[in-house]
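Partial complex: the chains shown occupy the same locations as in the complete assembly.
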Amino acid sequence: MNFNIIRAARAVLNVTNLEESRRFYVHALGFIETESDDKHIYLRGLEEHTHHSLVLKKSDEPSVEAISYKVFAEEDLDTLSAFFTEKGYRIKWMGSGSQKAIGRTLRVQDVSGLPLEFFATMDPVDRLLQRYDLYKGAKVQRIDHFNCAVTDVEKAYNFYINELGFACSEYTTADDEKIWAAWLHRKPTVHDVAFMNGVGPRLHHVGFWLSDPMSVIHTCDVLASLGYGSSIERGPGRHGLSNAFFLYLRDPDGHRIELYNGDYLTSDPDFKPVKWDLDDPMRQTFWGHAAPDCWFNEASTVLDIHTGQAVETGDPKLEKKKPTIII
Amino acid sequence: MNFNIIRAARAVLNVTNLEESRRFYVHALGFIETESDDKHIYLRGLEEHTHHSLVLKKSDEPSVEAISYKVFAEEDLDTLSAFFTEKGYRIKWMGSGSQKAIGRTLRVQDVSGLPLEFFATMDPVDRLLQRYDLYKGAKVQRIDHFNCAVTDVEKAYNFYINELGFACSEYTTADDEKIWAAWLHRKPTVHDVAFMNGVGPRLHHVGFWLSDPMSVIHTCDVLASLGYGSSIERGPGRHGLSNAFFLYLRDPDGHRIELYNGDYLTSDPDFKPVKWDLDDPMRQTFWGHAAPDCWFNEASTVLDIHTGQAVETGDPKLEKKKPTIII
């Protein structure tokens, strides 16, 4: 591996009504709207120093165009391109300027069929970390991770660990010691991406980081005040796995957003991945609440990077136990 | 009304295993154990300046011996005695010294059959409000209220408002404008006692006040760490009714405890009780979570003050809709 992926960096989500999305993300959750036109809204968190971490695109159907990683330098894009091409993947380049505020990007459907994107540069913007007068709603700080449902977690795990250079922080095994779910990272937090056994490939959620646990509570109150009570799908609660204090929301198009606080540092090479067993009493949510079925069954459709059509999904390899542990 | 009831002051709960109760209340929740013997544990919150607000008594079966109010002065006990006697209630006196740390008490089965107790004096103790080094678990500050299931809420409401001098802060009505549940107070908080339509008379829960919302979150974490995950019955969440940030726990005997933060001042005589309708979209928990069935169906048996036997329960007068609003 001679490329350096830095971190999960942005998601490009198709939505059906920009005004409704704006009301949810900007007015209710407090994302910063960096820029917008009649087809896009570009959002970022208060801590972010580049143009956006979430793109909402006007579309007929909700779906996921890309989940995107930042790399260290432009050269890394070329190396990644060569790597994927050699492995037989059909890559796609999008030139600098073809997407707002971002340099050239490399796209590829990954080993599980997920629409990946890589880029090295994005326009800088004013960081609003200390503009506390602009803090509202969830006071979202920054994008943190993607969680994806895939049919073969072990295959995804091996590819990300062995080929892309991710490290594993926590994982769950089924009875046969097969990996049922895994949390992987490049930046030294619990994850940049997680994979779980399920109908896939689909995007389960995009995770955003909040500055403190009270912001999670306040988000619930603000959402309820604005009539978004039904958008609260799960939580607040504590994950055993990852120790995150979490809240799961469904946006107006059904895309799932996780807001959370409570990570830990995974910088050390000798940090031993935490293993959870499906029969472990701790596999449940740390406080013992069950996740609702919709949290388990529903996820966002992902698109083919070449055709723009929905990627066909398949059934998971492992038994589809209700994954109350998965985050 | 020529007596002055000050506030909800203590509960006397029968439990089957004092050691298990101590582990739950003292070790996990952080109640202060003022004193104990082989048949009793006397507990108080960190803010409390009198001996206890919760008595756990060793017994063969879990039950509620008394829910107890403090009155302004000894004379109030005499006036209350005369009042109840005149109304045809059979009262019971327990002399000073017959119960640990507390003056003489007047007991009576109230209009709904609940075992009430009144007292004017309790031994003072050191208030530990500023002994932050002793704060642990839920850091319980003080007793706040009782919530009781009764068969005829309107009857209870009228008696407490018109005869005992309580005021109403919030209430819920069914379709026919009948009072389905009511929150009543003497001290100017949301409540000292609440009544809800249900199989009764039973004690639904005893509410304790926490100093801040983070203490609710920390309580969940501590309980889970100690293996009490299954004791968390409902929450954390926000009540629409009362605005409380709540957590409901079941103690080792199944007695329900509410820990909460987020009250408001009800001192003004012109404060208009907040009315909630069963069909109001806000009747649900503020954030939209449903209460589990057990929270609705289960409550503690109360005893007859004279015989010490369980009071027979009856079915509620109003239709028994799942009262997700009730707190």
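Chains: A and B, in written order; residue numbering restarts at 1 for each.
What we mean here is this: a contact is a pair of C-beta atoms (placed from the backbone, for glycine too) under 8 Å apart; a residue touches a chain by one contact, two chains touch by 3 or more.
What you see is a predicted model, and the numbers here were worked out from it, not measured in a lab.
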item	value
Per this structure file, total copies of the shared sequence (2 shown)	4
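Throughout what follows, only the chains that are shown with their structure count from here on.
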item	value
Complex interface listing, chain A residues touching chain B	213-214, 217, 220-221, 223-224, 229-230, 232, 236-238, 240, 245, 284, 286-289
